[in-house]
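Note that one protein chain of the assembly has been removed; the remaining protein chains are unaltered in position.
Take a look at chain A:
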Amino acid sequence: MALKLSFTPHKMPSFPDARIRSHRVFMASTIHSPSMEVGKVKKPFTPPRETHVQVTHSLAPEKREIFNSLNNWAEENILVLLKDVEKSWQPSDFLPEPASEGFDEQVMELRKRCKEIPDDYFVVLVGDMITEEALPTYQTMLNTLDGVRDETGASLTPWAIWTRAWTAEENRHGDLLNKYLYLSGRVDMKQIEKTIQYLIGSGMDPRTENNPYLGFIYTSFQERATFISHGNTARLAKEHGDLKLAQICGIIAADEKRHETAYTKIVEKLFEIDPDGTVLALADMMRKKISMPAHLMYDGQDDNLFENFSSVAQRLGVYTAKDYADILEFLVGRWDVEKLTGLSGEGRKAQDYICGLPPRIRRLEERAQSKVKQASSAPFSWIFGRQIKL
């Protein structure tokens, strides 16, 4: 049974219309029971939008205090994970030097290396780059969270300092990938740029409801997901003989790892202070499923762009349904969810749900893999309309 659960969010996610693909069960999260449907059927040739009800401020107001009380803790444990700007890498460290005599030659070498890299790899790298370039959306998302938002844009709470510095570090990722792809000559930059403009315009609602418990659980998951994803693109770049590109993906992955450490530390602290609230939050996010930041991507042509991109990422092993299960399992271990005690009845149910989830996801994925898949392909405007196997 090639079950396809496609969470193409712009489609009306009514139950009978849902297309089910196992790896997509966990890639986006807009499938709902019919009672939750909102939004109209998507008009063709328009960017997709979120179709779930957008819930706000689900954190009990008295819990915002928790984050104030953690200000000192955050300064001592989270801000220390930021890197001093003076010691940080910059995109220029990994690109041809425009001011040097050897620039032309360096560019020629770059383009020569990129010629050896297949189209499907570039599709995945471009998708990752577009995701990174939608950074304004992610800074926004962090600033929607109650108790930790940057109230003025220059607030001096440790949370606000973290958010701005995190954004600044992430900003280098999109810049670096953008310049590399531009120089490579292998991709249609205009289409990519259009996709970025659409994506930032679309935003995203990861269903974190202004709730920092949900928000930091989401970012913990995502940072690990990007760490895995960039790690895989680094490995594949090396296999294709482009060591410079491998270095680039690797250095980005290293940042993501450090960010993952920070966010998981915050959630670990929340589990310590409020185990019941935090385990309920974790179950809630997992039930809603962790949606990928770029799931609303659109290039003006392909109504299934995100789904197609995800398929290729799955096929190349860059980011798969198995990774989703692995990440959840990792976090369950990292936060010692199994060992939580003193939980309410609801909390225990949540704990059971979470601990039982990774094997269910794996089983689903195994079954889907064992089914014979029909060969299909799709054109990608990012590579001048060439067809890629899905």
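The rule is simple: a contact is a pair of C-beta atoms (placed from the backbone, for glycine too) under 8 Å apart; a residue touches a chain by one contact, two chains touch by 3 or more; residues count from 1.
One rule holds in what follows: contacts and distances are computed from a predicted model.
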According to its UniProt record, the missing chain among "Acyl carrier protein", "Aspartate aminotransferase", "Geranylgeranyl transferase type-2 subunit beta" or "NADH-ubiquinone oxidoreductase chain 2" is "Acyl carrier protein"
Contact with the hidden chain, among A:His57, A:Arg111, A:Arg367 or A:Lys389, goes to A:Arg367
The one residue from A:Lys83, A:Arg287 or A:Lys389 touching the chain left out of view is A:Arg287
Note that chain A touches the chain not displayed via residues 1-5, 15-20, 22, 25, 31, 33-35, 287, 360-361, 363-364, 367, 371
